[in-house]
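What follows is a structure written as structure tokens; I'll ask about it next.
Note that this complex is displayed minus one protein chain, with the remaining chains in position.
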Amino acid sequence: MKGILRTREFWLAVIVVAMIAATNFRSPGFASPANLAGIFNDTAMLMILALGQMAVILTRSIDLSMASNLALTGMIVALINAAYPAIPVPVLMVIAALCGLLLGAFNGALVWLLGIPAIVVTLGTLTIFRGIIFLIAGGKWVNADAMSTGFVQYTRIEVLGLPLLTWYAIVIAAAFFVMMTRTSLGRAIYAVGINPTASVYAGIDVGRTTFLAFCISGMLAGFCGYLWVSRYVIGSVEVAKGYELTIVAACVIGGISIAGGVGTVAGALLGALFLGVINVALPVINISPFWQMAISGAAIILAVALNARGDKRGGRLILRQTETAS
Amino acid sequence: MTDVTPEARHIPDRLDSPLRAAILSWPALLLVVAVGLFVANSFLSPYFLSPWSLSDATFNFTEKAIIALAMALLIISGEIDLSVAAIIALASTMMGLALQFGVGTPGLVVIGILTGLFCGMFNGFLVTRLGLPSIVVTIGTMSFFRGISFIVLGDQAFKGYPPAFGFFGQGYVWWVVSFEFVLFLVCAVLFYVLLHRTNFGRHVFVIGNNPMAARFSGVRVERVKFILFCLTGLMSGIAAVLLTSRLASTRPSIALGWELEVVTMVVLGGVSILGGSGSIPGVVIAAFIMGLVTFGLGLLNVPGIVMSIFIGALLIFVIALPIVFRMIRERRA
Partner (left out) sequence: MTLPMSKPIITLSGITKTFPGVRALHKVALELYPGEVTALIGENGAGKSTLVKTMTGIYQPDEGEIAVNGEAVSLPSPHAAFQRGITAIHQETVLFDEMSVAENIFLGHAPKTRFKTVDWRAMRDKARELLGEIGAGHIAPDERLKDLSIANKHLVAVARALSVDADIVIMDEPTAALSFKEIQDLFDLIDLLKKNGKAILFISHKFDEIYRIADRYTVFRDGEMVGKGLISDTSQDEIVRLMVGRSVDQVFPKTQVAIGEEILKVSGYCHPTEFADIDFSLHKGEILGFYGLVGAGRSEVMQALFGITRPSKGAVRISGEVAIIRGPADAIEKGIVYVPEERGKQGVVTDLPIVQNISLPSLDRTSNRRGFLRLVEEFALAREYATRLDLRAASLSQHAGTLSGGNQQKVVIAKWLATQPRVIILDEPTKGIDIGSKAAVHAFMSELAAQGLAVIMISSELPEIMGMSDRIVVMREGRIATVLDNNDDLKAEVLVRAAAGITEKAA
């Protein structure tokens, strides 16, 4: 029990619940199950994206191209759907995931094989991917008229009272949890971030692990490409512009250390949820939504400051009596 | 040489001549690219070579380049500031607010620059005093600074800047030579001297290469980094004055996404994103290259978004190329 009280995730959860409770105080009904489900649904994509970003950040890298990847894959599936409405939507989802995977693999390969810093690679692909959208769509938008009903419905259909979009997030989060805690790849991702040298000694290929983390983040971004276009019924160059930093923000608030190796699935989810709740709660309590950006900025700074406080060490333990006294 | 005893070995200053080193340097390669682009542009578009269109071409990169000068030093020291565009937004908003209270042109300029400086100090405080990683801190302050602009302005805009204020972003010093461009060149010289000709600049390089060894050699690492954050904030404030003057309006979305373009410019200029190496001439030439590409493609009616592909590809390409060459050479050896 005492262990839980010391985790970041616990306190972040407390804060999220407190925010919901406070908002509910001002505006009864905010904490109703239906409304909460709505908030979760609104945050579903950010959660998925934050998980992908988390895998990359854990390996001491960063993927700034996720939002562009999302927009490009979203455009690709939207165009396919517009041209061949007969192709079943699940096939499109697979195509989206594979497209995203490919783009992620491109990032990962540059980082792995050429040793270019991840921030430079993804800064480049951030603009390249978005530029390609313009090329393949000829600068046009794909809007609701061009999309098939199924294409739009596959995020909205309710199963057991929750929309499919919510279910995607739940399933992906569960699978991701298993991957990070129970598989060799998941543990290798942590190991590489904690201590690359020790990872080599333990027989882990650091470069290959980083590459795979990029593949994961790319695949999830690609899948979200479909989700985004389906949910907002629009495919354009502007989709999710600037969102890459929101994803990083969710991770940072969730306690994932930018220095690598530290962070949990629960943290990433809660970080995303924190931003989602603020987004929804502000208008409800009559604060202009224009406050949202400054608040999430302040939250990031606070989160980093708190994370760093926990890590401070007071030198080596050499003296005997202090070891027993403390 | 007379004071060296005959039996002591003489160690030469350097083996390669400085000229040879300069010819093989990154800025030299960039210069070739820049000249190539210039020639290509002048063939592709008949309008390119007119003095006025060349002058116009400078406007689309000088403001970013002014920030890039300071950012180069910051990145060489091993840190980064992603909040520069947000600082522009906040500084511009503060100028707009002051305008509502009837502050005149000199006052506006001072407020814009001071806002930038304060933002830089805030970043510097968080990074050097609290010991936080700059990339995350400045992602936070990026939202925070621009967020304040959104709180103040919402979906409104400040307009009605005095005509005299327009000089900074629209005025010309002599014939086709704009104030912005002259300011950029002056700043470039100042930063060149600071980085390459002073003790401070030497400390910046040492810190970027090995902060621990720098500390163990008596370099005041935190103080140098704090000053660099202040400088970056200050230059962003100056860029805010120029941009606000040029657009004659302030919206919270002003300069959106510039941070990544500035970083691209710096990295393209040969500054290692890992810190420790880079040069001001490289950054200046990279700024011209980006300006030439944008303007040249613009004359050919290529949309801005397509140009961004080119810039992104250029960024990866110029960094990958030397690595690939080195790999091939090592494989042969």
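Labels for the chains are A and B, by order of writing; each one numbers its residues from 1.
Note that in this section a residue touches a chain if its C-beta (ideal position, glycine included) is under 8 Å from a C-beta of that chain, and two chains touch if they have at least 3 such contacts.
None of the values given here were measured: they were computed from a predicted structure.
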item: Where the missing chain makes contact, among the chains that are shown; value: A, B
item: Residue of A:R26, A:K140, A:R156 or A:R182 in touch with the missing chain, whole complex considered; value: A:R182
item: Residue of B:F122, B:F181, B:F205 or B:F310 touching the missing chain in the full complex; value: B:F205
item: Touching the absent chain when the full complex is considered, from A:I204, A:V265 or A:M293; value: A:I204
item: Residues belonging to subunit A that touch the chain removed from view; value: 178, 181-184, 187, 190-191, 194-195, 197-198, 200-205, 261-262, 314-320, 322-323
item: Chain not shown, touching residues in subunit B; value: 4, 8-9, 11-16, 193, 197-202, 205-206, 209-210, 212-220, 276-277
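In the analysis below, only the chains that are shown with their structure count from here on.
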item: Intercentroid distance (Cα basis), subunit B paired with subunit A, Å; value: 30
item: Residues of subunit B touching subunit A in the complex; value: 82, 126, 130-133, 135-137, 139-148, 150-151, 153-155, 252, 256-257, 260, 263-264, 267, 273-274, 303, 305-313, 315-316, 319-320, 323-324, 327
item: Touch list for subunit A against partner subunit B, complex; value: 62, 64, 110, 114-117, 119-121, 123-128, 130-135, 139, 237, 241-242, 245, 248-249, 252, 258-259, 288, 290-301, 304-305, 308
